[in-house]
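For this view, one protein chain was removed and the others were kept in their places.
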Amino acid sequence: MLGTGLLQGLAVTAKNFAGSFHDPKRLTTVEYPEKKSVIPEAFRNFPFLVSENAEDPMGTLRCVACQICEKECPPQCIYIEKSKDKKPDASGKMQIYPAVFRIDSSVCMNCQICVEVCPFDAIKMDHVYEIATSERFETLLLDRHDLAKPNSYFHQIRPLEAAEVDGRLTAERKAAEEKAKAAALAKAALAAKPAAPAPAAPPKPPEQA
Amino acid sequence: MSPFDASPLSPSGGAHVRSVVDEFHGDLLEVSMGPHHPSTHGVFRMIVTLDGERIVKLKPVLGYLHRNHEKIGESTSYLGSMPYTDRLDYLNAMTNNWAYALAVERLGGLAVPERAEYLRVILAELSRLQNHVCLAGFLLQDTGASGTPLMYAFREREKILELFESLSGSRMMCNFQRFGGCRTDASSEWLGQVSSLVNGFGAFLDEFEELITGNEILMARTQGVGVMKGPAAVSAGITGPMLRACGVGYDIRKVDAYGIYPRFTFRVPIGSHGDTYDRYMIRILEMRESIGILQQALRDIPAGPIMDPKAKLRGFRPKPGESYGRIEGPKGEIGFYLISDGSANPYRYRVRPPSFVNLTLLEDLCLGHTIADSVVILGSIDIVLGEVDR
Amino acid sequence: MIHHPLELCLVFSSLLFCIGLAGALSRSNSILVLLGIELMLNAANLNFVAFWRYGPSPAPATGIVFVAFSVAVAAAEAAVGLALVISIYRRQRSIRLQEAVRLKG
Amino acid sequence: MNAAQDTGETLLERAPQALRDLLTSHLPEPWRWFANSLIAIVAILAVFGLLFAALTLAERKILGRVQNRPGPNRTGPFGLLQPIADGIKMLSKEDIVPRDADHLLHFLAPVTLLASSILAFAVIPYGRHLIPVELDAAVLYFFCVGATTELAVFMAGWSSHNKYSLLAAMRALAQLISYELPLLLSWLPVVMISGTLSTTGIVAAQSAWRWGWMPTWHVFTPWGLAGFVIFMVAALAESNRSPFDLPEAESELIAGHLTEYSGCKYVFFFMAEYFGMTALSGMAVTLFLGGWHAPLPSLEFIPSYVWFGAKLITLLMGFIWIRATFPRLRIDQLTRFAWKFLVPLALVNLGTTAFWSLSFGWTGPLLAARCTVAVILVVVPFVLLGRRLSSGLTPRTYSYAP
Partner (left out) sequence: MTTALLILIALVTLCSAATAMLLRNLIHSVLLLIGSWIGVSVFYLFAGAEFVAFAQVLVYVGAVSMVVLFAVLLTRRSRADMAVSPDTQSRAVSAVLAAGAVLAVLLYAVLLTPLPSGISQGPSANVRQIGTELMGTHAAALLVIGMILTVATLGGVVIASTDGASKKEGPK
């Protein structure tokens, strides 16, 4: 009969009207500024540079300005200039560091490819999302001071991934130290003899995370 | 004289009146719907010539969202194009990723581990669910249903998007598939969430159908509107639910049997009238089939690696050659055609977008119908301008 | 000069009638001609009411009943007239009366 | 009028009159009439202005809840100040008139619309003695005022010089021509039975109690129910509400005749839509739902205007509920629905009413026969016409590819 479909529809909307008052499955709104939805660990929005130490972020950046991310970034929003000098990194080894590291946040599309290609775990994806500004140019071009965030922050937003990265890095460093020690021993042993070969190359981190 | 005659509408009003008269020339009224119109699904534009309310001519105008996607693909590395594919049909990043990955895998001769194949199927079917439920919502919005079905659709879609987010990091721009597998593995907890969503989805569909499918107004608005015949659709290259609504049982999941689809039992619903109502119902029925596929996939998914160990993330240089990877996307056949010259970038990169091809028959569908129908017909084609304009 | 409301009403209705007449005679647009005729009908109705209200021997409601009838007839006339206009327009693509001279479609 | 009037007049019942008399009783006669009228006008504008504000909020809240979202909740507690915020926003907007628009008509359209929709409030009895203007032909007045609303919509659509507006103007005309007739035909039975065109008379005709508890509202008779449904459907169309909101069909015509309106003029249209909806609901309450009478004799102690308000708000909620559920009809379907379904149904309903009126004295088994025949006369045409109207429209079954 004409109208049954209409009445059925009315019944459904009435059910939803009533349901939205008591059924949390129906009223799914999260009222944003007061409440915020839980961000899953995998959430990615905008990259940041990991520094080992919160007190001296510029001195302890993991980034060695290898420019792989600059090359791989699909929209090419990363700009890096290598430093002329070298500074000791977290493990005390002398490394090149980024004299300039800029990301144009109006171009970045949060694709995470820079993170995936980084061999040093130096750049990671952030959880920020309230990044609106009222300016079009200055505040959208972020330099390394804006981008650097300590490892503790990384642990805070991505505990699982950070733990895994830290574990891997310490293992690598240990291996490197042992290798260096072994190399030093070998060097010492060789030093005894003349005509020593060149020292072993520094440990190369694995190509892929 | 009266104050009326001072108005610019009177013939003596001024020079600009001439153009006004020309616009209203004849009995026909030419209306430019879009690119800013509530119902053109983005920046699509239809130049509609009306006789009363009846459409006598319709000229689609495209390109407002053209972003040079294919040319950019030729100057970007193979990996670098992956996030761009998200932005083609931005509702279905997962299937776009898969189609592109499939093309590159064929080019580079990469195998995909078992678990990754299952993950791909799960994500593609979830994507199909959220696309179809969105489409139903948009279509009903276009018929004037005050947003209620759309809101219900978005409520469910949000659950799926949250799953996408917790797996890939982003709700819509997933960038998840990689050549030779997937980017991250799904935890068993995530799979559990998927399965609880899938188990509840049938009930949601039931409620949705109760709300609107039997509604006489909807039937009056959609039945017999925008009828497309099977042969015409085939010769126009139309694919996906649009084609199946005309009674052609063509589904690439069955025809190509890509991935691991032959392992699942599912049916391909086909319509008999080819009208807007059929196009709507086919999508509802496909969602029910997708639920079945998802349940089977979640039951059978094995443990194991998710990446082909041969696959290299950086410096991927396939041997010279060409390949075409296509899958059954929610909107139809989404395909990527690649030619490699052995360098790090594809020599030729071409997308076969289902929305664009499905749009070709728009004028034929709309002729003789009213302006209100044209909106509904356009809604039932299911276009995303990111894909149409590329 | 005019002492009686009835007289005033009659002048009013005569003027209205003549405006309608002048319009119907002078315009060539058939819709306007129809509207002129409607005005003339209205003027006649005015007389009915005027005589009913101010007339010498008021009948209970006869004047009003006649106006009601007249309004109904006017509505019918408008419906048929405009249907004719549309019909003429369909054949001749014009509603100017001078052009509607063919007696056979 | 009736017996209840003498017994049921509590202090609360007489409060509005008492208040008014307190203010005006010391004035000399012509001034007193003038003051009384002024008070009535101000009261109506205030009450329905507030109702309009509350209704916009309620509509958004209810639509929100139906769509599983909370609705406006930012301005004030529970979003209660939202109408004020909306008002400030709308009134502070620039009033833009397109260069090629017909400026005078563009300005006149919202004014005409608002004026005519306010005029309609004059003849509705809101309570036992609460009626602004006692007219002999009140119902006729109400609908003749209502007939001007679509004229204003046409003026708005035509004068805007916008193609969407022009299409909306055409639609508005087609809609008015189609729905005026069923609207008029739907209340004729009430006049036939009550024997009066005066709204107080119609309310008085529904004041009795059958078997001591059942109200003799017209809606509780077969013809009354049919008339009520037809009236409400036509009222939906007359007030341009979903599913008949074709002139302003958002998904097709942007905003139809409102496309080129902004600021204060837009508010006028908006107000007029809600006023029209409220007035038509009020008329439906008067014609079919017993006016200000209580639904049970034992509830008569509650003031009559409260009952009227309760019924009015129920109907208005119904409008919103329907808007939240239904898609929109197409213009040809809209007119077909009117001419091929509502008008024949209303005509048959006239016959049913004539039968009901003729069989007034029947008792005993004849009473049962009277009810049965009347029900059949209502249901059978509904089913038959409905079947014809929806022929070819069926849920379908689908096959699967081999």
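We just call them A, B, C and D in the order they show up, numbering each chain from 1.
Everything below uses one rule, namely that a residue touches a chain if its C-beta (ideal position, glycine included) is under 8 Å from a C-beta of that chain, and two chains touch if they have at least 3 such contacts.
Treat the numbers as computed from the prediction; the structure is a model and nothing was measured.
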Options D:Ala43, D:Leu151, D:Met317 or D:Cys371, residue touching the unrepresented chain: D:Leu151
Option from D:Val66, D:Leu176 or D:Val267 whose C-beta touches the chain left out: D:Leu176
Residue numbers in chain D that touch the chain omitted from display: 105, 135-137, 140-141, 143-145, 147-148, 150-151, 154-155, 158, 169-170, 173-174, 176-177, 180, 195-198
Hidden partner chain, residues of chain C it touches: 3-12, 14-23, 25-29, 31-32, 34-36, 38-39, 42, 45-46, 49-50, 52-56, 58-65, 67-69, 71-80, 82-87, 89-91, 93, 95-96, 105
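What we mean here is this: only the chains that are shown with their structure count from here on.
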Chain nearest the overall Cα centroid: B
Distance between the centres, which are taken as Cα means, of chain D and chain A, whole angstrom: 61
Whole-Å gap between the CA centroids of chain C and chain D: 34
Shared interface positions of chain D, touching two or more other chains: 66-69, 324-326, 390
Residue list for chain B, restricted to those that touch at least two other chains: 148, 152, 155, 211-219
Chain pairs that touch, as defined at the top of this document: A-B, A-D, B-D
Contacting residues of chain D [partner chain B, same complex]: 63, 66-69, 99-100, 102-104, 161, 163-164, 166-167, 170-171, 242-243, 245, 249-254, 323-333, 390, 392-396, 398-402
Chain A-touching residues of chain D, taken from the complex the two chains share: 62, 65-70, 73, 321-322, 324-326, 382-383, 386-387, 389-390
Chain D partner contacts - residues on chain A that touch it in the complex: 1-3, 6, 9-10, 12-14, 16-17, 19-21, 26-29, 31
